[in-house]
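Report on one structure; see the data block that follows.
Only one protein chain is missing; all other protein chains are in place.
The letters A and B name the chains in turn, as written, and every chain counts its residues from 1.
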Amino acid sequence: MASFEASLIRSGIILPEVAAPAGLYQPALRVGDFIYTSGQLPIVSGRLVEPAGKGRVCDERQDAVVTAARIAAINAVAALRAAAGSLDEISRIVKLTVFVSSEPGFTNQHLVANGASSLLAEIFGDMGRHVRSAVGVAALPLDASVEVELVAACLPL
Amino acid sequence: MASFEASLIRSGIILPEVAAPAGLYQPALRVGDFIYTSGQLPIVSGRLVEPAGKGRVCDERQDAVVTAARIAAINAVAALRAAAGSLDEISRIVKLTVFVSSEPGFTNQHLVANGASSLLAEIFGDMGRHVRSAVGVAALPLDASVEVELVAACLPL
Partner (left out) sequence: MASFEASLIRSGIILPEVAAPAGLYQPALRVGDFIYTSGQLPIVSGRLVEPAGKGRVCDERQDAVVTAARIAAINAVAALRAAAGSLDEISRIVKLTVFVSSEPGFTNQHLVANGASSLLAEIFGDMGRHVRSAVGVAALPLDASVEVELVAACLPL
């Protein structure tokens, strides 16, 4: 049986501590056998990564923002783990939503989203195959370039 | 045990009657132990509140639109109650999504969303702590400034 904690270690992916949100909400929440995360930004050590994590995305910045999407997804997985206790309590990544702050004319939101999808595949393998929506939005909080949210299923308590 | 109906009265918050949507959808829907609401606009008595409930948001209009987000959240809670029968059937506010119609350069969608989050805290206390995504969109139906949707968990039937 696969251990997602073990594959995390094998992949060399370091999940950060989950910072408490500034507001009246929380990074992730378990309800029944589902865990929902808040929208996560490409933040490392409390700051948006520069320059890929900030500003609207155009074709020239696309490759860098794939990495920003990966970082936001790492933060989302860290929030999942904090809510579940261990990644091995997760049975399935269900849904990924990727909001990409987009310049007019940028239409590769799906390629940006691949940065998040491939991170989930690295950690969760077949159980990381999810449904997904990727959309291009006008702006994101703190001028982030990308925001990632997850729904996961977990083993019954 | 907390009564959310009682805290509603204590807070002086008046939930409106839920208007039937014009289209082929409904304001909220219970499925199993979850209730989903439709996206709710800052409408009072059938009209978008003026001026905060209309148009795209910029820095100058931010504070007013926090109030519009609160009004949209009140409408979402009214829809929840209509689907649940009573707020005391709600066990948890799970997820809040806030779409903010945003001028280029407006990046405080999270502060607008606090208008909805704080309303949920007033009514539901600790059971109102939710996960949340806030994004800035290009436009909203009827030129609304903000749209709010909720997912809640409820007590088993």
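Quick notes on this one:
Keep in mind that, in the parts below, contacts are C-beta pairs under 8 Å (C-beta built on N, C-alpha and C of every residue); 3 or more make two chains touch, one makes a residue touch a chain.
Source: prediction; values computed, not measured.
Remark: the omitted chain is touched by one listed residue; of B:F4, B:Y36 or B:F124 this is B:Y36. Of the listed residues B:Q26, B:T67 or B:S91, the one in contact with the hidden chain in the full complex is B:Q26. Take chain B: the residues that touch the chain left off the picture are 22-29, 31-32, 36-39, 97, 99, 101, 137-144, 147, 149.
Annotation for chain A: contacts to the undisplayed chain at residues 33-34, 92, 94-96, 102, 104-110, 113-114, 117-118, 120-121, 128-138, 151, 153.
Simple rule for what comes next: only the chains that are shown with their structure count from here on.
Taking the mean of the C-alpha atoms as each chain's centre, chain A and chain B sit 24 Å apart.
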